[in-house]
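Only one protein chain is missing from this complex, and each of the others stays in its spot.
Presenting chain A:
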Amino acid sequence: MIEEQLRETFERHETLAPPSAPLREAIDRAVVRRRRHRLTRRLTGAAAALIAAASLPFALNTTAALPEIENTMLPGAAPPVDRPLTVAVLGVDDDGGRSYRADTVLVVHVPAGSHTAYLVSLPRDLLVEIPDRGRARLGETFYFGSQRKGQAPDLPAGADLTARTITATTGVPVDATVTVRFSGLRAVTDALGGVQICLDRPVPARRGDRVYPAGCQRLDGRSMLDLLRQRRLPHGVYDRDANGRAFVRGLLSSSVSDPIQLARVVRAATDGISVAGAEVTTPQLLRVATEIDTVTAVDIGSDFRGVTIDNVEYERLDPARSTPVFVAIKENRLTDWVAANPRAVRDGT
C-alpha cells in the first residue's frame, strides 16, 4: 500500500516540473558559452593547437607576444567562414637539422559551419606524383620542396610542395598548412609539465630496455618524443600514427591555469610550429577553431597495399575506402557521408 501511495505522490508532484520552453533556450545559450569556453581551455592547453584543430596554431602565432591570451583568442568581429576549410598538418622530423621529412601527414577538414574537425591520416610512404617532378613517397615530398643546396632548409617551401602534392594525389584542395617540428613537441610537452598519453599496447623504447606499458602514463618531452618516434611496432608506422593521435588526445585534455606556465607553453608552441595559408585570414581560422568541439578520425583503411618500383617500396591506398572520402571532402559533403558511413569514423576526443 505504501507502493500505491508512492505512485500517487509522484504523480501529484508532476505539476512541480518547470516549463520546458525557457529551459530549452537556456540550454542552447549554455551550449554556445560552453563551446567558447572549451576553446579557451583548449587554447590554454596551448599545444592542443598543434594538430587537433589545426587552425589553432594560427592563434598561437598571433598571440605569442601578448600575455593576455583570453581576450585576444576569443573570436571578436571576425566574419564567419562560410565555407569548408582543409588544412594539411605535417609532422616533420629533422636529420640533425639539415634535412626534413614529413613523418606524419594529416589532412584536417572542417565542413562549413561544422563543430567537428575530421582527420584523415595519410601514410608517409604513400606513392605520389609530385607536380613537375615525378614519383616519390609522400613524406619525401617535404624534403624535395625544402632542400636548398648549401643553405638551411626552406620549411615553408617544403610545406607548400607537400600541400600541392596532396591535392594532386587526392583531389582535395588544401587551404593552409601547419608544420610541426617534432623537436617543438618536446618543448611543448615539457612546458606543460608532461602530457598524459594512453597507449593501446606496450611500446618498446628506441634505446635501452625501457618499455612504455599499455595504459595511461604521464611522460616528459624527452620520453614522449622517443615514444612518438617508435615504429618498430606490429603495424609499423600506422601504430606510430595511432600513438600520435593518442598524444593529441593527451594534449587536448591538458590545461594550464597558471599564466606564467601558459606563456611558456605558448612560446614553446610558437617555436615549434609554422603556419602558411593563402585563402584564409588568421581571425577567420580562429573563429573556425572556436567552434570545433569534436575531433574525429576518418578511417581510409590501414591495410595499405605495398608496391615496389625500382627497388623502392611504396604504399597505395585502397581506393574503395579512400576515394569516397576524398570526393566527399572535395564536394563539401563529408558530414553527410560520415552520417551515412558511421563505421568509417572514430571519435578523437
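Please note the rule applied: contacts are C-beta pairs under 8 Å (C-beta built on N, C-alpha and C of every residue); 3 or more make two chains touch, one makes a residue touch a chain; residues count from 1.
One rule holds in what follows: contacts and distances are computed from a predicted model.
S.K.: Write down which listed name, "Oligopeptide transport system permease protein", "RNA polymerase sigma-70 factor (Sigma-E family)", "Sugar ABC transporter substrate-binding protein" or "Alpha-ketoacid dehydrogenase subunit beta", is the UniProt protein name of the chain that is not shown.
M.R.: The chain we cannot see is, by its UniProt record, "RNA polymerase sigma-70 factor (Sigma-E family)".
S.K.: Since one chain has been left out of the picture, which residues of chain A touch it in the full complex?
M.R.: 2-3, 5-14, 16-18, 20, 23-24, 26-28, 30-31, 34-35, 293-294, 339, 342, 347
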